[in-house]
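Only a single protein chain was left out; the remaining protein chains are all shown in position.
Let's look at chain A:
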Amino acid sequence: MASSSQKQGSSKYVTLISSDGFEFVVLREAACISKAIKKMLAGSFLETKRGDRCHFEEINGIVLEKVAEYFCYNHKNRNREDVPDMEIPPELCLELLMAADYLDT
């Protein structure tokens, strides 16, 4: 899950950094569901000059945690027939909606 532990193998994982400095390490494969992150990692944006790190100036830590959780949820359920619902607290739903639109996920 999203733990800000030490990086292992720069190619397999990417680090998502929120506006308030929280870092989430996610499987590259899982994070690449987002087209925006994929483009960032491809190096077309300023944010990713330092390799596998994505800075999100507009997403705070609480929301980015949920985004990272979604990446894992989606990755885990990619081959399942009956996918459980993901829990989203109501106070986060609007910010998450905007984040989803931004990330194109």
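As a convention for this text, a residue touches a chain if its C-beta (ideal position, glycine included) is under 8 Å from a C-beta of that chain, and two chains touch if they have at least 3 such contacts; residues count from 1.
To be clear about the criterion, contacts and distances are computed from a predicted model.
Participant: Looking only at the UniProt record of the hidden chain, which name from "DNA replication complex GINS protein PSF1", "Translocation protein SEC66", "L domain-like protein" or "Mediator of RNA polymerase II transcription subunit 20" is the right one?
Facilitator: Going by its UniProt entry, the chain not pictured is "L domain-like protein".
Participant: Have a look at A:16, A:54 or A:96 and name the one touching the chain we're not showing.
Facilitator: A:96
Participant: Extract the touching residues of chain A with respect to the undisplayed chain.
Facilitator: Residue positions of chain A that touch the missing chain: 32-33, 38, 67, 70, 73-74, 77-83, 85-86, 88-90, 92-94, 96-101, 103-105.
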